[in-house]
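Notes to accompany the following structure.
Left out: one protein chain. Kept in place: all the others.
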Amino acid sequence: MQIPYTVEARPDTGLYNAKLGIWLFLASEVMLFGALFSTLILLRTGAAEWPHGYEILNVPLATLNTMVLISSSVSMVLSWAALRLHDFKKFRLWMGTTFTLGLAFMVIKAIEYGAKFEHHLYPSTDNFMAIYFTLTGLHGLHVLGGMIVMAYLLGPGSRMWKMEPDRFTNRVEVVGLYWHFVDLVWIFLFPTLYLL
Amino acid sequence: MAGHSAEEIKKETRVYVLVFVALAALTLITVGVSYLHLSFGAAVALALFIATIKGSLVAAFFMHLISERRLIYAVLILTFAFFLALIFLPLGGQVDNLSG
Partner (left out) sequence: MSVVERHEAEVGGHTDHHQEPFWRRYIFSQDHKVIGIQYGFTALLFLMLGFCLMLIMRWQLAFPGKPVPIIGGLLGAANAPGGIMLPEFYNQLGAMHGTIMVFLGVVPLLVGAFGNYVVPLQLGAPDMAFPKLNMASYWCYLAGGLIMLASFFVPGGAANSGWTSYPPLSEIATQGQTWWLVGMVFLITSSLLGSVNFIVTIFQLRAEGLTFMRLPYMIWSQLVTAFLLLLAFPPLEAAGILQLMDRVAGTSFFLPSGLVVSGQILDVAGGGNPLLWQHLFWFLAHPEVYVLILPAMGIVAEVIANNTRKPLWGYKPMVYSAVFLGFMSFIVWAHHMFLTGMGTAISSFFQTTTMIISVPSVVILTALLMSLWGGSIRFNTPMLFALAFLPMFGIGGLTGLPLGLAPSDIHLHDTYYVIGHFHYVVAPGTIFAIFAGIYYWFPKLTGRQMSERLGKLHFWPSFIFINGIFMPMFLQGLAGVSRRLYDGGDQYAHAQGVVHWNLFMSVSAWLLLVAQIPFIINLFVSIKKGVKVGANPWDATTLEWAAAPSPPVAHGNFPEIPVVTRGPYEYSPPDSDRAFLPQNAVSQEG
């Protein structure tokens, strides 16, 4: 027997299953990153000394990365719009762009981390570096996770477009929501760590 | 999601691009403001204010929260309440200590 509401919305909730599912998951992610922000606040307010982010971290590089991530959010939502217009080629173009921008983000991040290590700045150096590496590291893992799913949707997962186009479109929407959330976390992470 | 017509989707696309421009601008603004080296309290307030606007744009338009269902709103409001508890209550435990 088929599970209902995998594609079409249930009338009273107005949602299809995966849409509700991903928002619930994102709610849990708010609590995960929230705990790390709480950690940052508690450690910073309890510390005798705490550096300004711009004294230690590379603001221009991180600003570039912010632009990269924002762009990837746009390309992601455009890829979903393309599917709704039944333009599979455009979908591949925009989804590919999103993946590439995600990759660029990770490369720039790797450069940033590399520079820190070269200056002998590690998580164990002090609590500022510890929370910096942990917060950006966990965020980076989430970017990586999103990239893996995107690769699947561009690769073997794309077969579903021929057989069940609406279900595939929903999948892209759901992944998009995840990706926008990853962007959203960075929108708060960036000023908090780098600019204050 | 087969409910929308091609024109409506094209209109949404225009909104996405506008939001992108706004986000880029706000990013530059928030970086620029940081060079002013305001007092810590003001810097935090301003940074969070701009970040909230940016985040709201992403949530409202990219994540289409602006037209989402009540159930989703309810889940998010609940989450936000607990998020605030997690941020502020532990701080409250330090208040007596911070002031000496």
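All chains are identified by letter, namely A and B, in their written order; residue positions are counted from 1 within each chain.
Quick note on the criterion: a contact is a pair of C-beta atoms (placed from the backbone, for glycine too) under 8 Å apart; a residue touches a chain by one contact, two chains touch by 3 or more.
Worth saying up front: this structure is predicted, and the values here are computed from it rather than measured.
Hidden from this view is one chain, which touches subunit B at 71, 78-79, 82, 85-86, 89-90, 92-97. If you put the missing chain back, the residues of subunit A touching it would be 1-5, 10, 13, 15, 17-18, 20-21, 24-25, 27-29, 31-36, 38-39, 42-43, 46-48, 122-127, 130-131, 134, 138.
One rule holds for everything that comes next: only the chains that are shown with their structure count from here on.
Computed from the mean C-alpha positions, the centre of subunit A lies at a distance of 15 Å from the centre of subunit B. Contact residues of subunit A toward subunit B in the complex are 13-15, 20, 23-24, 27, 30-31, 34-35, 37-38, 41-42, 45-46, 54, 59, 63, 66-67, 70-71, 73-74, 76-78, 81, 84-85, 166, 169-170, 173, 176-177, 180-181, 183-184, 187-188, 190-192, 194-196. Residues 1-2, 4, 6, 9, 12-13, 16-17, 19-20, 23-24, 27-28, 30-31, 33-34, 40, 43-44, 47-48, 50-51, 54-55, 58-59, 62-63, 69, 71-72, 75-76, 78-80, 82-83, 86-87, 90-91, 94, 98 of subunit B are the ones that touch subunit A when the two sit in their complex.
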